[in-house]
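I am attaching a structure below and will ask some questions about it afterwards.
For this depiction, one protein chain was excluded, whereas all remaining protein chains were kept in their positions.
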């Protein structure tokens, strides 16, 4: 049961933000193998003065299209997280067409026991989410 | 010194959101034994397009009343966290009357040393918060 926070500047269309959501969602399904319905996302639209970043971070120009993505999910191996980052960037470059340089991502890893949703339970043997039996 | 983030869709009354706050606060006092004055909460009200979730997660219908709650506090045993989740859900079902299916919760656990507020100190023996002596 992941939770995703996205922050970007005001001025984009709902379609643009949906493409970001879809790209993140697809990367999570492809790389993390999360189920299609296991998707919770919150997007914050910010005035320029409330979203601050250096326009030349690491010597690479960053534009006002910058998007910050914060994933929260159960722990994964480093190589899997790296693949998720690259797959997400690939998807957002393809649609809605964000420059790779304008994406920043980070991950919070939570214990499976630190999530709660009605009808969700944690398999005591595998630690994975499963549907509570009726 | 916990910090709580709540996200829900725009269109609720201040009284509705206060009932959510009060329900979370009461659950924390009852289960975590946090002091009454130790309560910091931020609520984000979102356009529908900026709060995304599957309307049928785990085969259970989820409505537009969905609320995401993220707790941040010092580490607790799994059983205590589970009781907090259930107590919070109980309270929000009672008031403002949210369906249990429309609640999603998660917890970030921080080291006591990772919090700062004026006049707060961490007891070096117990790791618990205490009022700095004058």
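As written, the chain order gives the labels A and B, with residue 1 at the start of each chain.
In this text, a residue touches a chain if its C-beta (ideal position, glycine included) is under 8 Å from a C-beta of that chain, and two chains touch if they have at least 3 such contacts.
Predicted model only: the values in this text are computed from it and were never measured.
Residues of chain B in contact with the chain left out of this view: 1, 3, 14, 17-18, 21, 36-45, 72, 108, 110-111, 113-120, 131-132.
Remark: the residues of chain A touching the chain excluded from display are 7, 44, 46, 49-54, 56-60, 68, 70, 78, 81-82, 85, 89, 100-101, 103-109.
Criterion: only the chains that are shown with their structure count from here on.
Annotation: 22 Å between the Cα-based centres of chain A and chain B.
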